[in-house]
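As you look at this complex, bear in mind that one protein chain is not there, while each of the others sits in place.
Order as written gives the chain letters A, B and C; numbering starts at 1 within each chain.
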Amino acid sequence: MNAREHGLQLLREMLRIRRFEEKAAECYSLGKVRGFLHLYIGEEAVAVGTMQALAAEDAIVSTYREHGHALARGVPMNALMAELYGKASGCSRGHGGSMHFFDVGRRFYGGYAIVGSGLPIAVGLALADQLQKRPGIAACFFGDGAVAEGEFHESLNLAALWNLPVLFVCENNLYAMGTALLRHQANPDIHRKAEAYGISGLAVDGMDVLAVEETMREAAAAVRRGNGPCLVEARTYRFRAHSMADPELYRSKAEVERWKQRDPLGVLAARLREGGLLADADLAALDREVAAEVEAAVAFAEAAPWEAVADLTRDVYGPGAGG
Amino acid sequence: MNAREHGLQLLREMLRIRRFEEKAAECYSLGKVRGFLHLYIGEEAVAVGTMQALAAEDAIVSTYREHGHALARGVPMNALMAELYGKASGCSRGHGGSMHFFDVGRRFYGGYAIVGSGLPIAVGLALADQLQKRPGIAACFFGDGAVAEGEFHESLNLAALWNLPVLFVCENNLYAMGTALLRHQANPDIHRKAEAYGISGLAVDGMDVLAVEETMREAAAAVRRGNGPCLVEARTYRFRAHSMADPELYRSKAEVERWKQRDPLGVLAARLREGGLLADADLAALDREVAAEVEAAVAFAEAAPWEAVADLTRDVYGPGAGG
Amino acid sequence: MRTTYREAVRAALRQALAADPRVFLMGEDVGRYGGAFAVSHGLLEEFGPERVRDTPLSESAFVGAGIGAALGGMRPIVEIMTVNFSLLALDQIVNNAAALRHMSGGQLSVPLVVRMATGAGRQLGAQHAHSLEGWYAHVPGIKVAAPATLADARGMLAAALRDPDPVFLFEHAVLYPSEGELDEPCGPVDLARAAVRRPGRDVTIVTYGGSLPKALAAAERLAAEGVDAEVLDLRVLRPLDTTGLLASVTRTRRAVVVDEAWRTGSFAGEVSAQIMEGAFYDLDAPVARVCSAEVPMPYAKHLEDAALPQVDGIVAAVRGVMPSRG
Partner (left out) sequence: MRTTYREAVRAALRQALAADPRVFLMGEDVGRYGGAFAVSHGLLEEFGPERVRDTPLSESAFVGAGIGAALGGMRPIVEIMTVNFSLLALDQIVNNAAALRHMSGGQLSVPLVVRMATGAGRQLGAQHAHSLEGWYAHVPGIKVAAPATLADARGMLAAALRDPDPVFLFEHAVLYPSEGELDEPCGPVDLARAAVRRPGRDVTIVTYGGSLPKALAAAERLAAEGVDAEVLDLRVLRPLDTTGLLASVTRTRRAVVVDEAWRTGSFAGEVSAQIMEGAFYDLDAPVARVCSAEVPMPYAKHLEDAALPQVDGIVAAVRGVMPSRG
């Protein structure tokens, strides 16, 4: 795939996330989507850039802010929108909602809503690959806030100690809910914490999808080569509130506006334009294409069936569960 | 106090720990002391050297291997031996045993038997001092194994973030039970982990009580000055088994013998002799003195009363507990 | 005065902070964010960052630090955003907060208050819907209370701060917006007795916390059918007011226990067992339980509704223990 095709591909993926979430927020205000809804808008370059470095055999573990990771991984938008609607056609049969997308076929091992609790899972998935001599690596996304949890420390030490193929991706968006990085990290230089575990740590501009892709390819390759885990800090920013309930008292509109100047979609579009790889017509076409996909997803979700209440406790235990 | 007096004082404190524990082990084989008994023998220089840097207003938090810390802090040997016997005259009324010595009057906040769980307690004690503008600092002892626990990470970050007066003392005796340092720490350079929290970390020869004292005075002074917490790694070794149940399959006799060449009591005695500060007569006198104290402690413990069974649930809740 | 459960808790916090310099509030986002449920909104501005402290995401460390600060003479109020995250701090709670006084032979005291939101009903899925009050009530050395009314939301905090031992207050998230009348002045309430929220002759509906409104609604429905149900709010799960519980049940001779926890191993089971032990010969029917279905809480509304205790289910359970009429 040439540079233009690749560039358009990255732009398309980021746009799919952007439009999907704008629609999700709209559906939320209409009461069709409920519970917690954490938007990824502004951070799209991290998910899309990282996925370029991952293969089908790799496993992915994410957080409650995982719409972008699921979409970039190729989980069908229909299944995701239906999940937000709580329908049985959702990627988790409506059991999970926004915070718990799963697609085992694509090795998307899900959204975890307890901060930090996905890290040990990723370590275990990597251990399974190592023990079965499989080529896969485990990519684990988490936020800057998760770095303060004990599980961050325990997981990095364990993965490093056992030389496990884990790509730890910290999405540093400068806030843990309303708590700024400097008020939750004594040493805010997150990627440098890799040294405490004797592994390599990298930092990358999380608003530049090409930079993210390059860094992640490098990091993933090293992990694949058996160099053990790697910690990558992607510096990004959340354009929207933490969740739909957040009054955003903790940051200024000006700060948000400053970051919007570096909108990852805008940054890439400009870069492609400079290179003469993007024309207005391309953008318009992308917009139409993605808008259509989103509309189709909403139609699918609206039409999808509900799980029968009679099946409430099905899937609590597995088939033929002994005893 | 001149160099000779000070040297003899340090030697006496270490000898008191050594003889107390030898006697405790003897009582254990006689069935008079039960439960878990973790001996500190070989590590005496760390407790004794550190206590030189602490004042009455400072708080101390320790582990289940805390005989040495309690003795060096000045908790009466009688109360400790009675506690090992499970008597009501014990420092914890026989409720705690070897792993749970307490003496609130001396701000000895106890032995904690869940590895790593003392660290947050020390952070809180330091926070109380800071908020009440008291001069005290909190000294927190823990082992190399505790460094792998999430609470180590969370506690150091919190103490550093809030600039709390905590002296974190890691007694690195190279083993977590039967697991060697290199098999539980991806990066075994423990004091360097301080960097991840933006605080200072120091390492010291834990078999040399004078070196420990010097380093701890330096560290404690910095903490007192308000420079925030400090992490000191004392490199030491456990001469005895992890506990009375440990068959010691994980290390060689030769390794233990090598370390015994650096017995902290021998190291100090030799140093004092070189300086002409210690005569055989002094040693003999010390031995007699300490032997007498230990014998008295045993006599006290033997004669001490048992807590009445009728009082079993007293002290579960405080006096005038509301409700 | 007209107010809400949320404002009642905030008023109690403000009063506690104003009354005692040893009191401080710490937890995730209690400060600049204003509290995940806006309970502490405005307190940072009023009392400053020393006394209203935002913590990192480190539940074990900041709960343990609360224990240490209490040992050090402070009166910390630790907010764990929700009970779901308290699992990460259970070691500090069970092995330190609850044990230190006795384990030290009575030397130590841990005057700590821990507040947390609890319960389901907001479509948050399996990891954000726990009701673990019953687990906490199992642990000697701590006290466990569940304010279900505005008066308790306001008064239990002051009572907890007076207590020499760790007190855990469970605030059901669904109650925060609930409105009602509350009159000044506000002092502490007792942390000892269950309260009859609706007197009745025919049957006792025993409940606590977020299930109280459902129990009262069920009682109203039953009244229309001529069943006069008493509604007993346990208020404090540990120490449990067994006397008050047995007094009501021996009077009505029938009981239904409503508890949002999963049925097996729920606190409702403990209540049933205590009735068995203390009022067996006074019972005209076996005690029934209305609890949550044994399933990780699903996100979809119709499934979550089906999993949780509802008014219909309570009414049906009460009918089940009443003598069947012609």
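One rule holds for everything that comes next: contacts are C-beta pairs under 8 Å (C-beta built on N, C-alpha and C of every residue); 3 or more make two chains touch, one makes a residue touch a chain.
Remember, predicted model here, so these are calculated numbers, not experimental data.
Considering the complete complex, the chain that is not shown touches A, B, C. Only one of the listed residues, B:His67, B:His100 or B:Arg238, touches the absent chain: B:His100. The hidden chain makes contact, of the residues B:Ile60, B:Met77 or B:Ala176, with B:Ala176.
Across C:Arg6, C:Arg53 or C:His102, the residue that sits in touch with the chain not pictured is C:His102. Annotation: of B:Met14, B:Met77 or B:Val115, B:Val115 touches the absent chain (contact as defined above). For chain C, the residues touching the chain absent from view are 60, 84-85, 87-88, 90-91, 94-95, 98-99, 102-103, 125-127, 130, 134-135, 137-141, 238, 240, 261-262, 264-270, 272-277, 280-281, 283, 285-289, 294-296, 298. In the full complex, chain A touches the hidden chain at residues 59, 61, 90-96, 100, 102-104, 109-110, 112-114, 117, 119-129, 131-132, 138, 150-151, 154-155, 157-158, 161-162, 313-323.
Even with one chain removed from view, chain B keeps its contact list with that chain: residues 34-36, 86-87, 92, 94-97, 99-100, 112-116, 145-146, 148-150, 176-180, 183-185, 246-247, 249-250, 306-307, 309, 312-313, 316.
Quick note on the criterion: only the chains that are shown with their structure count from here on.
Chain centres here are C-alpha means, and the one lying farthest from chain C is B. Averaged C-alpha coordinates put the centre of chain B at 40 Å from the centre of chain C. Centroids of chain A and chain C (each the mean of its C-alpha atoms) stand 36 Å apart. In chain C, the residues touching two or more other chains are 55-56, 58, 60-61. The residues of chain A that reach two or more other chains are 148-150, 183-185, listed in rising order.
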